[in-house]
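With one protein chain removed, the remaining protein chains of the complex are shown where they sit.
Let's look at chain A:
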C-alpha cells in the first residue's frame, strides 16, 4: 500500500506545483513508483512543469466520470520510468470532482504506487478539500511572509478537521516546506525568519528551499527542478526533503547561515 501525500498551502503562487513535481521526481529517482496527481481542475499546471503537456489525452475528471480507465489517463515520465502524472482537466471545473470518484481513484493509485502525491489547488474550497481528504501525510508549502503563513495556519486547521484521518480520530502527519527563502532578505529583516514561521505554525520542518532562478528555468523547460540540475541549491533541498519524507533524520540547514570567509566581506551590498 502506497502513501498518499497532499501538497497544500491555502495561498496561491507559493510553490505547490513546483514542489509536487520536484519531490515526485526526487522520490522516483530511487526506483520507487510515484504518481503525481493534479487536483487543480480548470487551472492545470503540473503537466507543464513536468513537461508532459503535449501527451495529455485523458485526465482526472474523465477517470472520475467513467469516460476513461485510470491506466489510459496516467502519463509516464520520459526521463524516469517510475514517475507518472495524472493530469487535471483544463476545460472543466472543480464541481466535476466527486467525493466518491476521488476516493476510488486514490484507492486504486495506492494499490499500484509507492507514493501518491496530490497537488492541491489554492484556496480552501472543494478542490483543495478533496485533494487533502484521503491523505496520510500533508506537506504544507509556505513562503516566509505573513499572508502565506496565516493561510497555511488555516490549512493546518482544516487538515486536522476535514480529512478522513482527522474524522476517524487519528492525527494527520504534517510537514512544513518553506519555499522561496531568500537568505539576504531574511538577514535584512524583510522576511519572516525560519524560527518565527516554525513558532507560528508549530509543525515539523521538512526542508527549506531557497529562492532561485533555477526553479524558473527548470519549469520553463518543462522539467522538475530535481531533474533539470540536480546540483542546484533548490534541487539539493528537495532531495533532502524527500529523504526526510522516507523517514531519515537529516538536520535542516538554514540557507545562508553558515557563510564562508568571503561571504563575510561581500555578503551585503552597500546602500
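Annotations
In the analysis below, contacts are C-beta pairs under 8 Å (C-beta built on N, C-alpha and C of every residue); 3 or more make two chains touch, one makes a residue touch a chain; residues count from 1.
Methods note: contacts and distances are computed from a predicted model.
Between the names "NADH-quinone oxidoreductase subunit L", "Simple sugar transport system permease protein", "Probable septum site-determining protein MinC" or "Peptide ABC transporter substrate-binding protein", the one given in UniProt for the chain missing from this structure view is "Probable septum site-determining protein MinC". Among A:3, A:150, A:217 or A:243, only A:150 touches the chain that is left out of the view. The chain omitted from view is touched by exactly one of A:93, A:125, A:170 or A:199, namely A:199. Among A:53, A:160 or A:173, only A:160 touches the chain that is left out of the view. Mapped onto chain A, contacts with the missing chain fall at residues 146, 150-151, 153-154, 156-158, 160, 199-200, 202.
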